[in-house]
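Apart from one protein chain that is not included, each protein chain of the complex appears where it belongs.
A, B and C are the chain letters, set down in written order, and residue numbers restart from 1 in every chain.
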Amino acid sequence: MTLILNTESLTKTFGGLSAVSTVDFNVQKGEIMAVIGPNGAGKSTFFNLISGFLPPSGGRIVFSEEEITGLPAHAVALKGIARTFQTTHLFPNSLVIDNLIIGNRLRTRMNFMDSIFKTSRARREERESLDNAREILDFVGLGEAASRPVDSISQEAKKRLAIGLALATRPRLLLLDEPAAGINFNETESLMHLINKIRDSGITVCLIEHKMKMVMNLADRITVLNYGMKIAEGTPGEIQSDLRVIEAYLGGNEVA
Amino acid sequence: MTPSINSLRSGKAIYLALGLLALALPYIITSKYLLHVVIMCYMYAIAIYGLNLILGYTGQLSLAHAGFYGIGAYTVGILTLKLHWSFWLALPAACILASLAGILVGLISLRLKSHYFTIFSLCVGLILFLTIEHWDSLTEGVRGLIGVPPPNPIPLPGGGSIVFTDLNAQYYLVLLCLVFTIFVMNRIINSMVGRTFMAIRNSEELASTIGINVFTSKLLSFVISAFFAGLAGALFAGYIRFLGPPMSHPNMTFEFLLMLLIGGQGTLAGPLVGALLVNTVTESLQFMQSYRYVVFGPFLILVVMFFPRGITGGYYSLKNRIRLKKQPRAAHKEAPPVLAADHAKTKSEELRG
Amino acid sequence: MLELENLSVSFGSFMALRSVSMEVRQGELLVLLGANGAGKTTLLKTISGLLRPSGGVITLQGKKISGLSPSQIVRHGISQCAEGRRLFAQMSVYKNLLLGAYTCRKDKKGVEKSLAYVYSLYPILKEKENDPAGSLSGGQQQMVAIGRALMARPGVLLLDEPSMGLAPLVVQQMFDTIEAINREGTTILLAEQNAYTALKIAHRAYVMESGAVVMSGSSQDIAGNEQIRQAYIGA
Partner (left out) sequence: MELYFQQLLNGLTLGSIYCLVALGLTLIYGIMHIPNFAHGHLYMVGAYCVLFLCTLYGLNYWMAILISMVILAVIGIIMERLVFHPLRDSPPTNSFIAAVGALLFLEAGATVLWGADYRRMPEVFDKVVNIFGIMATQQRLVVIFSALALMGALYLFMKKTLIGSTIEAMSQDREGAFLVGIDANMVSMMTFGVASALAAAAAGLAGPLFLVFPSMGGLLIIKAFVIIVLGGMGSIPGAVAGAYILGLAESLGATVFPAEYKDLVAFILLVIILSIRPTGLFAKEGR
């Protein structure tokens, strides 16, 4: 096992309050790591730090043996970390396939002169981007829907499309922020299948999720945050029986 | 990404017909006055294509546009009138200068978020206007630049030359530039570069997570937008041959905005449709002159309320809807979100843990 | 007293609440349990009129209140202390409390009485009366939030995760006062993640999972049930 991502005492404070404090976190290459914790535990802030949306107040982030602390979001993406958001922002008026083509942008070198003169580079890159989009679309199971308007596909399909957009950047690490938020429980099955498939294709996955059944079935390891601090880490089995976790979730002094 | 991709393929015949019509226009309409109106429409359309790129495709409302238009016009005016440059040299110089101004303004302003950017751009627009109005030694201030020479004649190989005191010659010059503009815009918006702009319009956050440098992309869009404003201004100088400060006033930007919104922002045909429509209506309401805003003001409000994507956008969504209906496995229509009135999640909430 | 009948809320095709029926009896302290994203906040927001149900009815003492605006619902005697507190951070504690009594502002005497009551519950607020609410500690801010909701003299008080982000010791104090408020006659619907602590003070409980009620019963029954752990951490 090799480490793909680790943070060392990562900290973020907002006006004196620490949303994330001294979190040491690591993800092994090829695993599915889940980050869980009660509301307000700092999970989203933690993702925002890793993906470069927020500059950390302290600590380090190392990705594939390279320090990425403080890099802006687009530079983090270029290093090979992709992410999704809780709310999906797709291009509502366009076709499903069109939403994915842009995912290949970071792999293209063409500038506006290329596009005006349709240079061979432009044509090659456009073709590659389209091929990439098709491939990803098949991968996330939306190949059939390629030429349908985004407005007309289901919420769950939109989720998969949003994940597809992140995959289209060909990341080595994929961060999923509550992939199952906003979809009905009976639809999570196909999503879990997709996440497993992503891992099997060699991409490391790290996700925040509230739906516990999903997390327990999916994750290889789980990190639990509470009050911005890491309180536990381990396999689903270990986490489920960890007293600190139970206390964080259900409150102390178990009466049962 | 826009429906225009499809319509471009299917509607080649229509575009060809429209092109031929545009070419034959001076021989179809005999009224010099009408031809003049069309020339003005084309000129405005060029400037509006610039505005469309930054507002319609990149999602940033810039109110400095008339400033760049003014820079283009005055560059040509000053270079040809005072320094006796050839129009054909002054024209690219005007475009370059407008673009340079765009870079400068963009470098400062594009870091700002939506309303700050809009307010800032309005101030920039006013600064440019006030500078033009007050820099007497260069721009002749409120008197304006009078007697800008027309574009220099182009000698023809077989003797004789194209003379630009002729209305038809002016028409073809402006038409050529308009075609160039549409060509460039079409190429841009149907390429990865255009998709990049639209990704930013959609969500700056999402755009940056897929590796797009939002700032430099916005800057590029802004500069191209300024370039075309400059081009339109330059043509104006060579055609109208009188330049006064009002052409660079933010009110001019508002006019562009009106035409763009009515035509349809974020569509390829929008600027031209808007320019032609609004100007024809304005001209037919000649008697109203400056009062026309009594009608246009409320109209602008109604357009953003009911047709935020303008005529062209409305046409496309209608077409889409029909296409969807035809599709046998049309998906269930999604119910609109029931979120009561206004409490959309604020960004700070989303960022919180 | 407060009754929800087949209440559904959807965002697009996502059903955040599916046909939830619930009954809050006069004078009781009812706790609503469930993990993140189970639909507790959605439920409270719907009762308060901040979200519009896509199906079902809410009645208060027999009168239909679903579909009314948030301000009308406050006037009907339901006030909410929301998740994240939603205080007016730059205003003084006193002003925050006073605004809580906005709907009954005409009754000057009543407002004074409620204020005295809130100060008696939380004496520290009296001391910090003139400080901006945002400058207080998390626990004190939560007191302001509860106090502000009480100022409307509600028949039913909705509390959304009052323990969120608070240190365990402060949580205990918070629950003690909630119990006290209930004892003095205010019906309380408490949405809480901190299950065991909440069950200790509650009369009855409902457990939610994925937008539906999966269990309900007296606090003792629920506390003894292993299924609740299942709902929270899937174990």
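As a working rule, a residue touches a chain if its C-beta (ideal position, glycine included) is under 8 Å from a C-beta of that chain, and two chains touch if they have at least 3 such contacts.
Computed from a prediction, not measured in an experiment: that's the story for all the values here.
Asks: Give the residue, chosen from B:A66, B:L257 or B:A275, that touches the chain omitted from the document.
Replies: Selected residue, touching the omitted chain: B:L257.
Asks: Using the definition of touch stated at the top, determine which of B:L34, B:L89 or B:L122 touches the missing chain.
Replies: B:L122
Asks: Among C:V93, C:A152 or C:V171, which one touches the chain that has been omitted from the display?
Replies: Here the residue in touch with the unshown chain is C:A152.
Asks: Of the residues listed, C:M1, C:V57 or C:L98, which one is in contact with the missing chain?
Replies: The single option touching the absent chain is C:L98.
Asks: Quickly run down the residues of chain B that touch the omitted chain.
Replies: 55, 59, 61, 108-109, 111-116, 118-120, 122-124, 126-127, 130-131, 134, 250-251, 254, 257-258, 261, 290-294, 296-301, 304-305, 308, 341-344, 348
Asks: Using the document's contact rule, name the residues of chain C that touch the chain not shown here.
Replies: The list for chain C reads 48, 50, 69-71, 73-75, 79-82, 85-91, 95, 98-100, 102-103, 105, 148-149, 151-152.
Going forward, only the chains that are shown with their structure count from here on.
Asks: Both chain B and chain C are touched by which chains?
Replies: Output, common partners of chain B and chain C: A.
Asks: Which two chains does the highest number of contacting C-beta pairs join?
Replies: Going pair by pair, the biggest contact count turns up for A-B.
Asks: Which chain lies at the heart of the structure, taking centres as C-alpha averages?
Replies: Given all protein C-alpha atoms shown, the central chain works out to be A.
Asks: What chain is the most remote from chain B, judged by the mean position of CA atoms in each chain?
Replies: Farthest from chain B by mean C-alpha position: C.
Asks: Between chain A and chain C, what distance separates the C-alpha centroids? Give it in angstrom.
Replies: Centre-to-centre distance between chain A and chain C: 33 Å.
Asks: What are the residues of chain C that contact at least two other chains?
Replies: Where chain C meets two or more other chains at a single residue, that happens at 11-13.
Asks: Would you please write down the residue numbers of chain B that are in contact with two or more other chains?
Replies: 332, 334
Asks: Spell out the residues on chain B that touch chain A in their complex, using ranges where they run on.
Replies: Per the touch definition, chain B meets chain A at residues 1-3, 184, 187-188, 191-196, 198-199, 202-203, 205-214, 220, 224, 317, 320, 324, 327, 330-332, 334, 345, 350-353.
Asks: Given the complex with chain B, which residues does chain A contribute to the contact?
Replies: 19-20, 40-46, 48, 51-54, 72-74, 77-78, 82-83, 85-87, 89-91, 93-95, 98, 101-106, 108, 110-112, 114-118, 122, 125-126, 129, 148-149, 151-155, 165-166, 168-169, 225, 228
Asks: Please output the residues of chain C touching chain A within their complex, sorted ascending.
Replies: It is residues 11-15, 35-37, 83, 161, 163-165, 168, 171, 193-200, 210-211, 223-226, 228-229, 232-235 of chain C that touch chain A.
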